[in-house]
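To start, the structure under review is shown below, and the notes come after it.
Of the protein chains in this complex, all but one are displayed in their positions.
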Amino acid sequence: MTFITSAQDYEEMKKLATLVRVMNGLGHNPATSGNYSLRSKTSPEIALVSESGIDKSRFTEDNFLPLYYQTRTMHESVLHSNRKSSDETDIHLSLYQITDANCVLHSHMLDALLFADLFPGKSYAQMKGLELLKGFRNVKTHDLEINVPIFDNTQDIRALSELIKPAILSQENNYGLLLRGHGIYVWGKSVEEAKRHLEVFEYLFKYYLKSSKH
Amino acid sequence: MTFITSAQDYEEMKKLATLVRVMNGLGHNPATSGNYSLRSKTSPEIALVSESGIDKSRFTEDNFLPLYYQTRTMHESVLHSNRKSSDETDIHLSLYQITDANCVLHSHMLDALLFADLFPGKSYAQMKGLELLKGFRNVKTHDLEINVPIFDNTQDIRALSELIKPAILSQENNYGLLLRGHGIYVWGKSVEEAKRHLEVFEYLFKYYLKSSKH
Amino acid sequence: MTFITSAQDYEEMKKLATLVRVMNGLGHNPATSGNYSLRSKTSPEIALVSESGIDKSRFTEDNFLPLYYQTRTMHESVLHSNRKSSDETDIHLSLYQITDANCVLHSHMLDALLFADLFPGKSYAQMKGLELLKGFRNVKTHDLEINVPIFDNTQDIRALSELIKPAILSQENNYGLLLRGHGIYVWGKSVEEAKRHLEVFEYLFKYYLKSSKH
Partner (left out) sequence: MTFITSAQDYEEMKKLATLVRVMNGLGHNPATSGNYSLRSKTSPEIALVSESGIDKSRFTEDNFLPLYYQTRTMHESVLHSNRKSSDETDIHLSLYQITDANCVLHSHMLDALLFADLFPGKSYAQMKGLELLKGFRNVKTHDLEINVPIFDNTQDIRALSELIKPAILSQENNYGLLLRGHGIYVWGKSVEEAKRHLEVFEYLFKYYLKSSKH
């Protein structure tokens, strides 16, 4: 069975691929790291996840592979190919299972690691009181606190992808997941919103890292 | 009643829109933040203020809306449109009411937040003794002190826009207003002067933040 | 005897020259510093080493000179020319003698100096526990430790090029050599792998320098 990419999905894949190359130039993907995905607009059971090992400076709309995100299985069209989705595909699939995200970005930006290090032994990192929090969807004031789940890094991504679910579901106004020594997952209802949320996280991380307040 | 943009204003709008896109690339507008305005050269009762929610990488001369800055009302031509000027329009309008500024820039640059944090509980931040102070209009020596008003952030921008007036009027040689956890407003007699003043603030903030002297 | 550059070598020389210019733009080669080399694919006794004193913003595929890396002698074709390979040629040649590297990069990036300074009096610098270690060839987990040899700087490069050999041979999964107050040598099986290893080192150095953990 061939997977037919719809015109709507193809436009989003092109948009996200452009964002991946821009993010790469800004240091989010050292040494071919990072992975990216979309929820299909026309095949609602499908997520389109980036291929493993691609140099992100050359990432294109052809580097996404379709998977059934509920069953965590590759679509029949690529099941017997040599192509493999990212090692961290299961995190993306869990996010499509439990949130209304339509786009997930995974960055290795150094500030995400350093920010998580400000909260040793904690399950959540706090961010509060800054105007730019209003860049998150539905946030209308600087005067609130957002809790971002933090998990230890692991090579057992399948297990991790279940562990993260209750932590994410328990928080309001949060659109990110931190992995210690590894990076951050950020999501949104669209490519544009996921990018905006990523910019908010990056700015807030820099603030807390440079601030004498923490 | 249609608002007819004069050729002079249109040139300034194009110049400022270019500056907005350049500033965006330099990190002044994460996540669609920031707002910008001009005093009309040909309709002296009018300020031209940037629209709300525009991605600043795509900001153009068509993203300014005319308002009467004394009465704080939209010009008739846009009053019944769906277009809305920035949430922080009232700060811009107050600056046109009480200063001779013809251009106002609002940046979220992180260094403005961190610099304000060096003055906890204070109403003014001090800058002194540096050669680059001569980049401010009418400053001819490094050997003087400039006091920049600082206010706490708020979502009640209308009230804030009145509170700032006496603080700004009380200071000489000052062309900026700091909001804690939010950013900075900078103004000048022209787009070029406002840009030069912004460069002075950015440089001085970095100096004080990195210096062991504070 | 003329050295005939093969088509395969010429492609690699062009690829590496492009990388040199990109690295220069990123600050790896202040003031004409840095040097670069390849092992010939078609003349296995030959290394192609960058010329001395070239401004790296103008480095091209014509700025490599052939040397016999076992005997440390210039190829006959350039022996009586006025051209001279880098002062640090002997380090490159030692690396071709004792490793399977086909490309060696020497960067003066400041973070390499500062990272080495975190290990005063030590013979090795440790890096461990970070996901990006998986960017090194054959590393499959973040949960290991890599030891990078550190040597004091010297102007006697010939002597240094022998001293480094046992230190490099004693370590697994290591693709770098630090010189205090000087910079780093990084190698890989290809231009692409050497570049990827350099990105891993740069990222890890920044992490350790910014981290409160060291």
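Letters are used for the chains, namely A, B and C, taken in the order the chains are written, and counting of residues starts over at 1 for each.
Throughout what follows, contacts are C-beta pairs under 8 Å (C-beta built on N, C-alpha and C of every residue); 3 or more make two chains touch, one makes a residue touch a chain.
Not measured: the values here are computed from a predicted model.
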Which displayed chains the hidden chain touches across the whole complex: B, C
Contact residue for the chain not shown (choose from B:41, B:189 or B:206): B:206
Missing-partner contacts on chain C, residue numbers: 30-33, 55, 108, 110, 113-114, 117, 153, 155, 179, 181-183, 209
Residue numbers in chain B that touch the chain omitted from display: 129-132, 135, 140-143, 192, 196-197, 199-200, 202-203, 206-207, 210-213
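Heads up, the rule we're going with is that only the chains that are shown with their structure count from here on.
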Set of chains whose contacts include both chain C and chain B: A
Size of the rotation, in steps of 5 degrees, that lays the CA trace of chain A over chain B: 90
Chain centre separation in whole Å, for chain C relative to chain A (CA means): 34
Junction residues of chain C - those touching two or more other chains: none
